[in-house]
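The complex is shown incomplete by one protein chain, all other protein chains being positioned as in the whole.
The first chain written gets the first letter, and so on, giving A and B; residue counts start at 1 in each chain.
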Amino acid sequence: MNRSFIGRNPSILIFLLVLAIFTIGVTFMSEAFGAGMISTSFVKTLGKTLCLALVAVAMDLIWGYAGILSLGHFAFFGLGGYMIGMWLMYERTREIVESSMMEAPIPPTEQEIVDGIGNQIFGVVGSSEFPAVWAFADSLVLQLALVVLVPGLLAFVFGWLAFRSRVTGVYLSILTQAMTLALSLYLFQNDSGLRGNNGLSGLQNLPGLDDVSQDYVSMWFFWGSALALALGYVFAAWIVSGKFGSVIRGIRDNEARVRFLGYSVEGYKLFLFTVTAMIAGIAGALYYPQAGIINPAEIAPIASIYLAVWVAIGGRGRLYGAVIGAVFVSLVSTYFTGGQAPDINLGFYTIQWVDWWTILLGLSFVLVTLFAPQGIGGLFDLVSGRHHPDRHGADLGPDHGSLREEEAEE
Amino acid sequence: MLKRLLVIVLAAVCLATLAKAQDAATQATDDLGPMQQVLQEHADLIVESSRRTIGPAIDAVANSGLEAAQTVLEVWQARDMYQRIEDGLFFAAEETGDDIFTLTDFDTGVVVGEVPDDALEQIKPNSGIRSLIGTALVSFQLNDPDRAKRDEAISSLERRGNAELLTPLRNSIDGEPDPALKERKMRVERLMTITYDPDEDARIEAIEEMAGDLGVDVRATLNPLVATTIRVFPDGNVPADLNIAREVEPGSEELPVAEAYEMLDGPPMVSSDDLRATLQDNIVDGRVGGIPVAELFDPERREAAYGALVDAGTIPPRPTAEEAAQAVEDATFVAVYAEPNPAITAAANRALGKIDTNVGLNQFLDLGLDALSLGSIYFLAAIGLAITFGVMGVINMAHGEFIMMGAYTGYVVQQIIPNHTASIIVAIPLAFAVTFAAGVAMERLVIRWLYNRPLETLLATFGISIALQQLAKNIFGTQARPLTSPDWLGGSVVLNDVVSISTVRIAIFVLALVFLCVFLFIMKRTRLGLETRAVTQNPGMAGAMGINPGRVNMLTFGLGSGIAGIAGVAIGLYAQVTSEIGQAYIVQSFMTVVVGGVGNIWGTLLGAGLIGALHKGIEWFNPSNTLAAQTYMIIFIIIFIQFRPRGIIALKGRAAGD
């Protein structure tokens, strides 16, 4: 225990270095600050990808390290987006409404301004009254706090209920999926007060910064996302490196034994579940202002499953694996579904990637699960000469695919 | 004198022109048959074809007393009446060749000739006009020898009767040979008596006779009798001759105070918008009533400015809230029946009271049936899962896609075999075969490598799920495909006007019961079932006893998948076949199995029943929002699982595993 935290985890330094080089590189090639080789829309894509990498890190913590396959983390991600979206939308609309009302012969009362904003925001869904959930929408500080508090609270309540009644394994996965479905169905309703299917839109326009072009705004968000990813990564690495990390890995491999050793398994799980939900919320709050719109379809259960897919393809139980998985799969998906990939003409049939990419993704996913449970991250083991412990008999834990670094170094 | 002469001359000229016009008209119509003349008289209305104006034209034809009247109306209603463009004459036309129409004259019934379609203009009565024609046809058709036409006439009366038709209807009852039609005629007669009979006693008698009847038509007849309007009497003197239902208290939900005040015709209340508009109109030198405009962002200052304007006499005073409340207090509000006769309204109210109790009970029954039906659909979707997940413990996220494959198999079979009954009979075993094969393939290729890693099974089968879904989209497109049920499954079983259930749903219910029995039989009575149970409990020991666990797992998984395929055909029959059909059921199916208790078919049955009942129950509370029912149902299930993590029926002892 005499080696420093960084010293024990050299991969952190390498990761941060790569991220820094990448960020600086993109900055110098952007339209705003550099040569303009990267279009603003691609900067946005890259910024969003970094946010996805951050939520993938959170997913890796809870799944790869604690063995809880949560199919709800994208819901927390979306909730974070909704929280920041409410402020962005309220504030931008307030500016518009106020400036137009100030032109009227009689200055508006506060109530009239609020009514005007309500009318603007909810006119789309045929209403004009502010629902109760918008109570703090006028305050940036409070909404920023809600970005972590709302997902955190939901995760805490849900986790407390679930872990306490010892729901584990696939049951927990299904239960988290049900939670995600319930949340997205709830948000789909207009009664939820978040504009139903329409969601919150126009989020890329920052209030008070109308004059600043999106070229710059996109770069700010790109930097913000890179910083958040760096901090999130270091935080996650710190969490899993100490005794806490050993305990949660223990829980993953044999929950009953850890419990018999006297650890409060439920407490550890609940803490990790809540913290990762908060990280997901922050990632969402950075993602959706770049995407420009958030609506309940984003939260649908399938999104959370894709999150698990990224982490699995990248490699569970190693943080950089999650980042690689998220970046690689989402960028490649963008490439193929964007219609940029050339069609392959087989003579009797033309393969259009737009149609066949999903099938390829699904099948490659099956193959990764069957033949390369360590994902892309496993390639690094080949480079660094690490190898998976050669165990005899049955798998020790439920997670055959994850690498136990300690064991590998012995 | 001169003036008079002028008038006479003018009159003469006018007459002459008129006569001339008349002449021309008669000359043109002289050689036409009498019916054609009637039609020509109303040609504009007939061509315009609007329900609001068509009345006179229909009446003219119906009351023409001509033999052809019935034919014309029937042809018109069937949209077979055409106007020849060159001379504007109307004919019955029938398409006898490619775009060639054969015209028949209404008066003579003789075929006039054949013309191409561009020489004709079809008269298209909309359904509003068609039902007016239907009513006009009633008196012709009530005693028609053709049963179908009499049926038609009664249907028209059921939709829309009128007072004049009451007597013809009564006269036709005795001569009605068909018992079913006779019964319907008698029923319509009772209902029309309630509405149209001038005799009070006859009406009350009819009302009392129909009391307690569940038919929508009865309520539709009685409710207008007891419909009320709210009227206000500012001084409290209510005329004695009004048929008053009750006094209405202002401030109740029925009549909010603001609405009550509006009925009073007093000086209007001033809303905040009106107030601002008034202030805006009275800005003088940047001030309103002496208060600077810049201060008017404060509501209190606005009130003060308004007060100052009133004091200055610029605008009239407005009623205060107290004054308005007082005015409302002083007035009397009563709900008045449109029907002037108190005896009738009293009888109708009594009858409706009886009906309402009855309807309430039956609605509950109907809700129960709906819940049962929904439960059986969930059960059917989940039963395959109860085998793969419940018995084998394999999480199969592609289960929904097996349902989809079954449904598409049904669709493809229907494309090849057009007979719906035959195609369903072929589709069911075929769907089983297809999904059985798919299930076996999946078990052999993927799942058997992952038996110790349930979470990874989940992910791998999810990969298969998205691949299969996209494959279905590539093959069949994203649009819904029809899977039509045979006619004998098309209708519904109607107990009364409140309780009914479509036959497809009953079929699904029966199918669910059959599968329950099949499942029980296989698990409890066959060698496969025995082996499956043995392998599930302890594969090593089962292997030692000479059972081949691999083979048993494969067959069991295939069986579960195959049942999902059959469920797909059934679900496709009642809903639609899309590539996302499985997605709609997968989470609910897992919920059903988990809520019921894994590994126990009775638990799955209970789970499906509970979810169905819950869903319908929530929907009943909030009928305008179906999404809410689904949301709250899932939340309920999440909470339920907290308290019974192993489901309703939890396995105990060794069978419980872990």
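In this text, contacts are C-beta pairs under 8 Å (C-beta built on N, C-alpha and C of every residue); 3 or more make two chains touch, one makes a residue touch a chain.
The rule we apply is simple: contacts and distances are computed from a predicted model.
**Q** Considering only the chain that is not displayed, what protein name does its UniProt record carry among "4Fe-4S dicluster domain-containing protein", "Polyketide beta-ketoacyl synthase 2", "Urea ABC transporter substrate-binding protein" or "Na(+)-translocating NADH-quinone reductase subunit B"?
**A** Its record in UniProt gives the absent chain the protein name "Urea ABC transporter substrate-binding protein".
**Q** Check the options A:Asn9, A:Gln189, A:Ser225 or A:Ser304 and report the residue that touches the missing chain.
**A** Of the listed residues, the one touching the omitted chain is A:Gln189.
**Q** For the chain left off this view, which of B:His42, B:Arg219, B:Arg302 or B:His399 is in contact with it?
**A** Candidates B:His42, B:Arg219, B:Arg302 or B:His399; residue touching the omitted chain: B:Arg219.
**Q** Since one chain isn't shown, list which residues of chain A touch it in the complete complex.
**A** 14, 18, 22, 25-26, 29, 36-42, 44-46, 93, 96-97, 100, 103-105, 119-121, 123-126, 128, 185, 188-190, 195-199, 201-202, 204-205, 213-214, 291-295, 297-298, 320, 324, 327-328, 331, 335, 337-339, 354-355, 376, 379-380, 383
**Q** Of the residues in chain B, which ones touch the absent chain?
**A** Residues touching the hidden chain, for chain B, are 49-52, 124, 126-131, 159, 216, 219-221, 223-224, 227, 277, 280, 366-367, 370, 373-374, 377, 477-482, 484, 490-492, 494, 497-498, 500-505, 574-576, 578, 580, 584, 616, 619-620, 623-627, 630.
One rule holds for everything that comes next: only the chains that are shown with their structure count from here on.
**Q** Approximately how many whole Å separate the CA-defined centres of chain A and chain B?
**A** 42
**Q** Within the complex, which stretch of chain B touches chain A?
**A** Touching chain A from chain B are residues 272, 276, 279-280, 283, 288, 293-294, 296-299, 302, 395, 446, 449-450, 452-456, 458-460, 462-471, 473-474, 587, 590-591, 594, 625, 627-628, 630-631, 634-635, 637-639, 641-643, 645.
**Q** For a test of understanding, state which residues of chain A touch chain B in their complex under the given definition.
**A** Of all residues in chain A, those touching chain B are 67, 69, 104-112, 158, 161-162, 164-167, 169-171, 173-175, 177-179, 181-182, 185-186, 188-189, 191, 301, 305, 308-309, 312, 355-356, 358-359, 361-366, 369-370, 373, 394-395, 398-401.
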